[in-house]
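I have a structure here, written as structure tokens, and I will follow up with some questions on it.
Only one protein chain is missing from this complex, and each of the others stays in its spot.
And now, chain A:
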Amino acid sequence: MYGPNDLRFDPHPVQLPPEPEPNKVRIRMRTVGICGSDVHFWKHGRIGKFVVKDNMVLGHESAGDVVAVGSNVTSLGVGDRVALEPGVPCFANMLPRQGRYNLCPDMQFFATPPIHGSLTTFVDHPSDFCFKLPDNVTYEGGAMAEPLSNGINACQRGQVAPGKKVAILGAGPVGLITAVAAKGFGASRIAITDVREDNLPLAKQLGVDHALLTDRSMSAMDIALMLQKALPPNGPEVVIDCAGFDSTLQTAVEAVATGGKVVLVGMGQDKCTLNTGTTLVKELDLHGCFRYTNTYPLCLDWLERQQVDIEPFITHRFGFDEKSILEGFDCAANPDRTKCIKAMFHLPGQ
């Protein structure tokens, strides 16, 4: 992108050195998915304090072929098919050393300015952050590891486990992938809510126990009671808010069982009204949730063993040329019209 609403197909946006650096590999990109954040940067030129100042390649959900390896790399070879974990931290910082590298203050993350993204032909990336795809996992599966990782982190923050009932607010791509992760983590029961009906059948297909259509006329309390009724006896122990609005935050703290956890994934609003009295008296834990750490091996393991099904997520596929780029982004930006959940770009091989 070159500015808000200015998306161009640029054949050579980034100059790569003749060879990858010693600890990096060069990847020919094969499949790249689009996320809401890519769309948001395209439309608005910023998310929060991240402002696109120069042109920036978009995309961060990606998989491709290793075409060259740096001199120190032994874990990967030319021809290996890999999924790329988009965020590279710096291990001189305190938080990465404690394992929370997602919070590294010097994080370099694909398509978060000023770092170029991966919707391009070639990318150089540290080999430590490239994960070999099992033979039976497609490039699409590899690309889906990124959104799936977000769902996994949400479940880890909420300590989803057998015996826990989970409610997910919002059945958009994030809510749906979180439901998939929750199933993987052994949740006893899963309920999901949305004001739109479109994705609820898929939610049921993915194994959600209760796919609940809510009405804009329903109050947050109404929805909370609906969830408590659907998940007796005390309601959900974990509520994952994938929307992030006043109403969903209120629903979350009212629906969750006493002593339970609310995971804050969605950021629909910058600031929300929080019922602090309820939070205190029910002794709730509200867990902010930001990206993920150490999730790629788990994602690829699940995909290899077919424990998760990401196929139904990919609703639209596009090639990689000027027309396709614009069509693909338009498709992803207008899900109400297009019913898009995940749009993927396929780039040609050798």
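As a working rule, a residue touches a chain if its C-beta (ideal position, glycine included) is under 8 Å from a C-beta of that chain, and two chains touch if they have at least 3 such contacts; residues count from 1.
Just so it is clear, contacts and distances are computed from a predicted model.
*Asks:* What name does the UniProt record list for the absent chain among "GPI ethanolamine phosphate transferase 2 isoform 1", "TAF1A polymerase", "Aspartate aminotransferase" or "Enoyl reductase (ER) domain-containing protein"?
*Replies:* "Enoyl reductase (ER) domain-containing protein"
*Asks:* Specify the residue from the set A:D128, A:D222, A:D285 or A:D301 that touches the hidden chain.
*Replies:* Hidden-chain contact among the options goes to A:D285.
*Asks:* Quick one: which of A:L249, A:C331 or A:L347 touches the chain that's been left out?
*Replies:* A:L249
*Asks:* Please identify which residue in A:Q15, A:S217, A:T276 or A:Q350 touches the non-displayed chain.
*Replies:* The single option touching the absent chain is A:T276.
*Asks:* Which residue numbers on chain A touch the omitted chain?
*Replies:* 48, 94-95, 98, 100, 102-103, 105, 157, 234, 244, 249, 258-259, 264-265, 267, 269-277, 279-290
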